[in-house]
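If you scroll down you'll find the structure; I have some questions about it.
Excluded from the complex is one protein chain; the other protein chains are retained at their positions.
Take a look at chain A:
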């Protein structure tokens, strides 16, 4: 993993050919949904069971930085992966060509509801070439979810904290970027039986989600993006919940179509390569001027801060999870 180069031209060509033959950009989902629900399975390449994901340096990419994008694929959130797929070239172009990061490697994953979904967690691999497009298209958009205003984000956070190894951290002590895109709450507790069944770890006690996010924040810059498309956009409980876990890294986004642009701009800002105005100018430059307004609004808090006021402790905090 992690070798090769992203190529806009190849990405565009593949999209052109698929469109010409009338093939859905999410063919895996289309095929699976035509089958009875009991046959719905995660694609082997995205199965988190007993898996480790690695983001390694290579001859092509000596200074790899991991970017993980995990989105909620329940109900209305299914638009987000489609938007991501349509704008992948822009995401990569902005991050790399504008010099936000030298060697970005991108992983995609999908989050569902472990209480009710057949495929509650899917996690791909870090890629730096056009396989990231293929990975995105292999995600199963189950579209389930429970209706209890919570999804299994904490399960995904656990996987990212415990099952991902990066050279950026191990060699350079540099954090990766993790974007969770969703519109609901964590489950009240990370259930041991879900960890055993879906990830395969031999865990026998339920875990406090807040402790998972604390552990995660040691190696990752973690953001939660709430796009404006659900009934919960203005629900104060969602904002309070995620701000409590991630502080200012809880981002509200007016335009769900601007998710890709928000991710790129956030990274540019965090890397201190651009300020908010510069990031918006870069967006205009790649033809995303329309998305700029929503991104600008989402980033006001992030760009304006002078002190890190995140609720998560700095690296070096307690490593142990809190069991309940």
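Everything that follows uses one rule, which is that contacts are C-beta pairs under 8 Å (C-beta built on N, C-alpha and C of every residue); 3 or more make two chains touch, one makes a residue touch a chain; residues count from 1.
FYI, contacts and distances are computed from a predicted model.
Note on the omitted subunit: UniProt lists it as "Adenylosuccinate synthetase", one of the names in "4Fe-4S ferredoxin", "ABC-2 type transport system permease protein", "Adenylosuccinate synthetase" or "ATPase". Across A:7, A:208 or A:275, the residue that sits in touch with the chain not pictured is A:7.
The chain omitted from view is touched by exactly one of A:57, A:72 or A:129, namely A:129.
On the side of chain A, touch with the chain left out of the figure occurs at residues 3-5, 7, 9-10, 12-14, 16-18, 20-21, 23, 129-131, 134.
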